[in-house]
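See structure below.
Yeah, one chain of the complex is gone here, protein chain that is, but the others are all in their spots.
== chain A ==
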C-alpha cells in the first residue's frame, strides 16, 4: 500500500516537464485585493479633498494594480512566458469590458427611460390631434418599415447584381472603377444622400417636395455600397471547384451563378443585407429633409410627408410642448422600439441564414 502511494509521488517530483503554477483562485484573489486597495485609495482621496467617492477611479486603480501584481507574481512562480500570457489576458479582458460598458449603459438607459410609455396605446395610436400626454407611434413605425422596405427593394437587386458583375464578369478598368466608387460611396455622409434625394425629387415634383420614396432613395444610396461589399465577399468565398463542376456538366454560366453560386453564398448574403438594413433604419438626417415629419398616418410612400421612428424621436426631443416629460418619454420609447426592430431583423436574418446554409455533416 505504501509502495503504491509513494511511487507516483516520486515520479512527479522527478518529472522534468512540471513547472510552477498559480492556483486557480490566485488571479481572483488578486482581483479582490486590488479592488479593495483601489476602493481604499479612492475613499481616502475623496475624504481628503471633500469630493464624492468615485467608483470609476477605484476600478481604474484596481485594474492597473492587478495587471502589475499578476505579472510580478506570475513571473516569480510560473516564469516569463506565463507572466506575459497573464498580462495580455488581463489587457484583452479589460479592453472587452471597456467596449461593453457604453453598450450596456446605452441599452439599459433606453430600456429604463423607454419603459414609461411602452404600452398598448403607444403601438396603436398616431399623434394626430394629440397635445401633451398619450399618443403613439404607429404612423412612425409604418413609415420606417415602408421607407426601409422600399430602400431594400431598390438597393438589394442593384447591390447583388453589382457584386455578381464584379466577382463573375468584371475584368480590368471598369470593375476597378466600380470597386473604387463603391468604396467612395461607403463614406458618403447621410445628410448628403438626403440632399441628393431632395434635389432629385425637386426636379420632378418642384421645390418643397416631401415623400417617403425620396427617403427610400436616400437610404438606398447608403445601403447599396454595404450590400455590394458584403455580397462580393460572400461570392468570393464560393470555391471555384463548384463553378467548374457545374460548367463541366454543361451548365451555362448564368445558370451556374443562379443555381450554384448564389445558393451556396445565400446565408452570407442574407446576413449582409440585414446588416445593411440595420445600418440605414436608424438614419435620421436624410429622412428629416426628404420624408419630413407629420402627426398623421400615411401609407402612401409616393405622396406626402411620412413620419419615421428616428425622426419622431428627434422631433419629440427638440420641440416638446408644455408637458415636456410626455414628449421625452415618447422619444425614449421610440428609440427603444427602433432598437427592438433592428434586433428582430437580426434574429430573422439568423434564422434565414441557418435555414439556407449549405447542409454540412451527416
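Keep in mind that, in the parts below, a contact is a pair of C-beta atoms (placed from the backbone, for glycine too) under 8 Å apart; a residue touches a chain by one contact, two chains touch by 3 or more; residues count from 1.
In the analysis below, contacts and distances are computed from a predicted model.
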Next item on the list: Pick, from "Periplasmic nitrate reductase subunit NapG", "Cytochrome c1", "Phosphate import ATP-binding protein PstB" or "ATP synthase epsilon chain", the protein name that UniProt gives for the chain of this complex that is not shown.
Entry: "Phosphate import ATP-binding protein PstB"
Check: Pick from A:42, A:264 or A:308: which residue touches the chain that isn't shown?
Finding: A:264
Margin query: One chain isn't shown here. Among A:157, A:189 or A:252, which residue touches it?
Written below: A:252
Notebook entry, point to check: If the missing chain were put back, which residues of chain A would it touch?
Noted result: 171, 239, 241-252, 255-256, 259-260, 263-264, 266, 358-362
